[in-house]
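If you scroll down you'll find the structure; I have some questions about it.
Excluded from the complex is one protein chain; the other protein chains are retained at their positions.
Up next is subunit A:
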């Protein structure tokens, strides 16, 4: 259903939206779903996140990349209400979100997954899925006591969950404890469960880490499908092939700030990005020749890959 080569209408629309946009950090987008004015989070003396203006285009797949410790997860935590930012303001669909508790953020349509997977071990896979559904009548204490009042809705939820489990290749595990799943399967379950919420913006923190390559392909397909269904995806990923394959736009973080933005095929040759990844301010002593050599190697490698793609 998600043929790799067909450039679908949604993808074309997303790419068209980015047409002619400068590759500058903080550049305005035509129809942003998420607008960050400023976010600052300090841990003691360490400023983990200090992001100025950033916008995320509606209906696009945007990748957030950066070296380890760049502050990507911390940035996610601030946006989704799992941590309290020291400063800043940001809005989702025009609604200011700073100080809004995590569960309200999720209800408003912005749902995230976690880098360290959070499967609910002693619930079955199906119960994990059902938990994601919103506005459940049976989650009210008094209505819970009258099974007739929530059974019908529960059946609908189960049906929706079964479709998603099928898509994520977990249907066979339906009645197993989530704790018995493998690491990769838990990633899949967490993503499927997040979709049960019915989000507008899905924020995935390293969704592919630990998932086998064959499955990664189908997961990539699922992520593209999300865009087809009208959702916006913002995801953190270290695998550059994958970033290039599915993202319409890439935001690069390093040392807590956004250092570059741009389309995936040009962003990797941006000097600021290469510096961030290879360390223009490398701690280890390195001779000038060594550094030059490494840089050229990396550039050649990147270019080769880009050409291969084209």
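As a convention for this text, a residue touches a chain if its C-beta (ideal position, glycine included) is under 8 Å from a C-beta of that chain, and two chains touch if they have at least 3 such contacts; residues count from 1.
To be clear about the criterion, contacts and distances are computed from a predicted model.
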| item | value |
| --- | --- |
| Chain left out of the displayed complex - its UniProt protein name, from "Cytochrome bc1 complex Rieske iron-sulfur subunit", "Sarcosine oxidase subunit delta", "Branched-chain amino acid ABC transporter permease" or "Fragment flavodoxin oxidoreductase" | "Branched-chain amino acid ABC transporter permease" |
| Contact residue for the chain not shown (choose from A:30, A:69 or A:147) | A:147 |
| Residue, one of A:84, A:180 or A:271, that touches the chain absent here | A:180 |
| Sole contact to the chain not displayed, among A:134, A:266 or A:296 | A:134 |
| Interface with the undisplayed chain - residues on subunit A | 80-82, 101-104, 106-107, 111-114, 118-123, 127-128, 130-132, 134, 136-141, 144-145, 147, 150, 154, 177, 179-180, 190, 193-194, 196-197 |
